[in-house]
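The complex appears here without one of its protein chains, the remainder shown in place.
Think of it as A, B and C in the order they're written, each chain with its own count starting at 1.
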Amino acid sequence: MRTKQQYIEALSKMRRNVYFDGQLIDRASELQMDCINVIGTTYDEAQKPENEGLLTAISHLTGRKINRFTHIHQSTEDLHKKQDMTRYLCQKVGGCIQRCMGIDAANAIYNVSYEADKQNNGATSYHENFKKWLIRFQDEDLIGCCAQTDVKGDRMLRPADQPNPSSYLRIKERLADGIVVEGCKLHISEASVADEILVVPTRALRPDDADYAVSFAVPGDWEGLKQVVTIHNLRPREVYKRGFTPGATDSYLIFEDCFVPWERVFLAGEYLHGSVLALLFALFHRHSYSGCKPAIGDVILGTAALAAEMNNIHRQSHVREKLAEIIMTAELGYAAGYTASDLGRPEVYMPGVGFVPYGPGSYIPHSIYCNVGRCLTGEAVFREAEILCDISGGVVAT
Amino acid sequence: MRTKQQYIEALSKMRRNVYFDGQLIDRASELQMDCINVIGTTYDEAQKPENEGLLTAISHLTGRKINRFTHIHQSTEDLHKKQDMTRYLCQKVGGCIQRCMGIDAANAIYNVSYEADKQNNGATSYHENFKKWLIRFQDEDLIGCCAQTDVKGDRMLRPADQPNPSSYLRIKERLADGIVVEGCKLHISEASVADEILVVPTRALRPDDADYAVSFAVPGDWEGLKQVVTIHNLRPREVYKRGFTPGATDSYLIFEDCFVPWERVFLAGEYLHGSVLALLFALFHRHSYSGCKPAIGDVILGTAALAAEMNNIHRQSHVREKLAEIIMTAELGYAAGYTASDLGRPEVYMPGVGFVPYGPGSYIPHSIYCNVGRCLTGEAVFREAEILCDISGGVVAT
Amino acid sequence: MRTKQQYIEALSKMRRNVYFDGQLIDRASELQMDCINVIGTTYDEAQKPENEGLLTAISHLTGRKINRFTHIHQSTEDLHKKQDMTRYLCQKVGGCIQRCMGIDAANAIYNVSYEADKQNNGATSYHENFKKWLIRFQDEDLIGCCAQTDVKGDRMLRPADQPNPSSYLRIKERLADGIVVEGCKLHISEASVADEILVVPTRALRPDDADYAVSFAVPGDWEGLKQVVTIHNLRPREVYKRGFTPGATDSYLIFEDCFVPWERVFLAGEYLHGSVLALLFALFHRHSYSGCKPAIGDVILGTAALAAEMNNIHRQSHVREKLAEIIMTAELGYAAGYTASDLGRPEVYMPGVGFVPYGPGSYIPHSIYCNVGRCLTGEAVFREAEILCDISGGVVAT
Partner (left out) sequence: MRTKQQYIEALSKMRRNVYFDGQLIDRASELQMDCINVIGTTYDEAQKPENEGLLTAISHLTGRKINRFTHIHQSTEDLHKKQDMTRYLCQKVGGCIQRCMGIDAANAIYNVSYEADKQNNGATSYHENFKKWLIRFQDEDLIGCCAQTDVKGDRMLRPADQPNPSSYLRIKERLADGIVVEGCKLHISEASVADEILVVPTRALRPDDADYAVSFAVPGDWEGLKQVVTIHNLRPREVYKRGFTPGATDSYLIFEDCFVPWERVFLAGEYLHGSVLALLFALFHRHSYSGCKPAIGDVILGTAALAAEMNNIHRQSHVREKLAEIIMTAELGYAAGYTASDLGRPEVYMPGVGFVPYGPGSYIPHSIYCNVGRCLTGEAVFREAEILCDISGGVVAT
């Protein structure tokens, strides 16, 4: 497994294709350091003996020890550990740990590429392609991001009906040795500090939309790809220069006549599988939320409780009620993920049919519980900010 | 195990001490039949081979097969099954199954009586008393209700400080062969159709409140006890005379100079254990809610979806959003209970200390998850009624 | 102006066409008395000298003193008084006063019939018809109800496209001396105790729907009309036999080959005016809600505060917060109606155009403020029930 230092060195060697404020920047630039420190935590913590097993796993492909963020879930225990690892690390950095998009996309593609090949009766080798990519991903302990969200243009039109055919990322040309893609992916978290970019479709697709059913992985500095980055750093601490300062970035990814060789392609035209892939990434990602959202609840809870104690109002009933509300949201979100993990199977839910076997045997969390948890915690963030302000008084907003 | 018929016969032989509308009534009166049919379902369904294991259990005291509603949880699997049994039966009767108060009180007393004896160093034999009572309860497949809620008088005063000393039920006298109790218990569900009444304290108690730290069980027609019953029957069906018609009752229990022999007493004066008992019954009961509330959500969901289909509005986005909201509440409540079951242990949570071993080894669901689930689903009933009205239109209210 | 006694006598002389539980009943039957007492309050209170001006008005047609519930609003002061009269009377009866549908429908038809005639260039005399009807309505101090809600069938289809052409009430035939109508109107409040039934369309209409653009008034016992009534009486008081017991009824109105002479017809085929009429009745009715909903808030507030005082919890912060929430909803609803009254004009709002003059000069409340008020208070009823239960404890539900 890599160290944080090795990760940073790798970043600094990448081709400069990231634009900030109109200028090309170095990936390891000071500007991006807060975000890099967040992801770095996933390396530092995985080295600690006490985190062995929680933050590491044994690869089912190679039998080697790997960072859990590169693992394909083999059991309900793996699902439980992924949720608990996420909560643990998000508590550490006081926010999003930024590395779940990679593991979620990898698990989704792993399953869908298998099913697509099966239905294509061996005419394609998406799954083998992906496994090869995955072994390197695991062995080199790489950071992956997931590029799903398209520009989308007119929301009432499907991809193939858009006036601009590249409103959704698409296969522009099919060549003997690969495909040429074109389009943009938006708001892609930590793409500017990722080694690899995993591309998946963003929505359900019809036969007409076959060119939009495309999945592949390319390095973040690949030929034909430009990134325009937004960097979310907090104002630097001035008075109390202690504690961890989290940061985040997201990128606008521009693919122009971008060539992707077949061994990096995991889906190319199978529109039904493309639809499932869109949903399956979302499903794994909702499972991640059952780890991170409770962690954020924990942090807000602690902050609010501290503010309440400073003002000596922590025993007042309206304050206790609000703190209890934060706990309720956090733990319900956790319980939803816990149940989704425990009821996880190598199966997906087909509306009108029920659960059916899916993929080569890796574990998929239960979709109902992933969804209800996400739904609750996703809506809770505004309420949590409100509670924090209510309890802390004017000091938060001024 | 008893049949529904045997249960009804037993009821009809009980002493007449139940008042309705100013008159003494027979327990098996037509007036109470809707409620009796609900509870009867727990007998009918337990007889069905396909429900073996879910609705039945093996007594850890006798090794005999018993109705699960009389069982003391021996494992996380027992906790899971109690939740699932409750959801299953509440779906069947379309509402509260009315038999969980007995199992929840029994489990609470089982643990607390053990700890009280332990601390009394053998000076008391509450736990042995309770086990004897329990074996008969299991073997005769009896219905128990739980009498917790006191009159309470001035809510700002503790029991011993009330102007009327019997505002909370209390030990009025201690005799050689038993105790004399006095006071009332209010809103006690299905007490008028129960074989046994399990009495537990209603709130935290101080040393001064020792006389209020009392727990015991008496038959529903015991000397010194009167019941004033409220019966909740629906208006009889006129047009479509099909389906199951649920009913419910609750009683105002009046204990006047009521003698209880020591072998039926499970706590008498240990105020700290009395406080724990109040909380522990509530905890087991919140776990029950994680079964019944999702079931009620299921029923409302089905009704609302049917109404929507009749009006051909089931594909409209605002209707789907509301149906999804019902699912969300139901399944989050279920997930909370599932997690509480799975993390259950022979332990209780002590604020400031954490989980500590408790009781003789039976399983207690995890308190945080019981509480957050109850909190969510308890508040949801008004919103669910609102959604049902929104989707169905005027027909529900007129 | 009539007395309550005269009103009841008139009811008892009407033709028996009201069915309850499969049987024809007398209108002045004991069954309907709780509802009749509610409406009777509008007669009793209007007689009291101290209510002169608030509950009475001077007819702009005859110059005679009339009950304000039969008045056409001539000023913002009239709008203010209608709101205040409604709040006053609903407080008296502890719920819906049941007489606002008549005044709201009358005001809507008064304006729309005028505009329809104007656009028909004198080819119709809807407005004169209505004025004649209105003078009798005012002089005889009659009770009117408003029949708007149709059966509607498949909600995704417009009236003329329904498989059953009478899913919405329609003109079946046009004769020299009148029209023949067919269809049903549902959930029509107090139709079974009303002298007159005012019929208006229920939704926006297209040219194809011309036969559904129909408005007229007939006595409640008119030939060709049957009523199936639902009666909402509370359980009779047993212990404290004091105070006022409100009741309500609503009817399923069945029009079969029902002939309506031209002098009772106020719209027949003008689909655009039909659409406006549907909206305008709703607008006046929303203005009524700004009187009744605050009154109901007042009653719930008083009940909850009394319950809180009995339990000595009225000074607890969570109780005060909940009482404040009831006040907030009630007074915001009142403020919305107040503003709608004060900004009232002989104008209606045309989307994309703004306010335009409308009708013969009578006053219409401001539509934005009517709507926002209705929206708030309409959604609040479930929350108010929840608060009442929270504060009162188990006694409300058992």
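Simple rule for what comes next: contacts are C-beta pairs under 8 Å (C-beta built on N, C-alpha and C of every residue); 3 or more make two chains touch, one makes a residue touch a chain.
Quick caveat, the model's predicted, so the values are computed rather than measured.
Engineer: If the hidden chain were put back, which of C:336, C:364 or C:387 would touch it?
Structural biologist: Residue touching the chain left out of view: C:336.
Engineer: Where the complex has a chain not shown, which of C:1, C:33, C:61 or C:372 is the residue touching it?
Structural biologist: C:372
Engineer: Decide which residue listed in C:58, C:328 or C:350 touches the omitted chain of the complex.
Structural biologist: C:328
Engineer: Write the list of chain C residues that the hidden chain touches.
Structural biologist: 324, 327-328, 331-332, 334-336, 338-340, 342, 368-369, 372-373, 375-376
Engineer: Touching the absent chain: which residues on chain A qualify?
Structural biologist: 21, 149, 152, 154-156, 186-187, 230, 238, 250, 311-313, 379, 382-383, 385-386, 394-395, 397-398
Engineer: Which chain B residues touch the hidden chain?
Structural biologist: Missing-chain contacts on chain B: residues 316-318, 321.
What we mean here is this: only the chains that are shown with their structure count from here on.
Engineer: Work out per-chain C-alpha centres and flag the one nearest the whole-protein C-alpha centre.
Structural biologist: Nearest to the common C-alpha centre lies chain B.
Engineer: From the C-alpha centre of chain A to that of chain B, how far is it in Å?
Structural biologist: Distance between chain centres: 44 Å.
Engineer: When you check chain B against every other chain, which residues touch at least two of them?
Structural biologist: In chain B, no residue touches at least two other chains, as defined above.
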